[in-house]
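Before anything else, here's the structure in question.
Yeah, one chain of the complex is gone here, protein chain that is, but the others are all in their spots.
This part shows chain A:
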Amino acid sequence: MAAMKKLTLPKSVLDMKFMKKTKERIENSKDHDNLYSGVITNDMKQASGNYIAESSFIYCTDLLEGRLSFKGMNPEIERLMEQEKPKGKEGDMQKDVSDEVLAKTMEKFNKRKRPFSPSKYNYIKKRK
């Protein structure tokens, strides 16, 4: 109820000349709620409960788009198919180097780099 009151405009503002239309609208919406309050009961609102009836199969199963073209028969459709496709495979498509190759190269790279990088031996030298 507190939240509801926050949204409504103060009466003094609504009485102003230029707010005439808004005032009418607010009063109408109140009437609308009252009009059906006797007809629509809570039982009616909750009758369907947790059940959503769906008359179409397309929401039950994942289906492809029904318009397809292959091997350049209709370039327009194939362009649309390409645009929608990469979403799932994006991770693999954008990789030029596979994970394994990258891991091996990085391993070699690290081995080569180690003598020059600051290590515990360098640290000891400095102390001496």
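Everything below uses one rule, namely that contacts are C-beta pairs under 8 Å (C-beta built on N, C-alpha and C of every residue); 3 or more make two chains touch, one makes a residue touch a chain; residues count from 1.
As a working rule, contacts and distances are computed from a predicted model.
Asks: Name the chain not shown, per its UniProt record: "Replication factor C subunit 3", "serine C-palmitoyltransferase", "YALI0E26543p" or "Exosome complex component RRP40"?
Replies: "Exosome complex component RRP40"
Asks: Which is it among A:Leu7, A:Met44, A:Leu64 or A:Val97 that touches the chain not included here?
Replies: Within the whole complex, the residue contacting the unshown chain is A:Leu64.
Asks: What does the interface between chain A and the hidden chain look like in terms of residue numbers?
Replies: Residues touching the hidden chain, for chain A, are 48-74, 77, 80.
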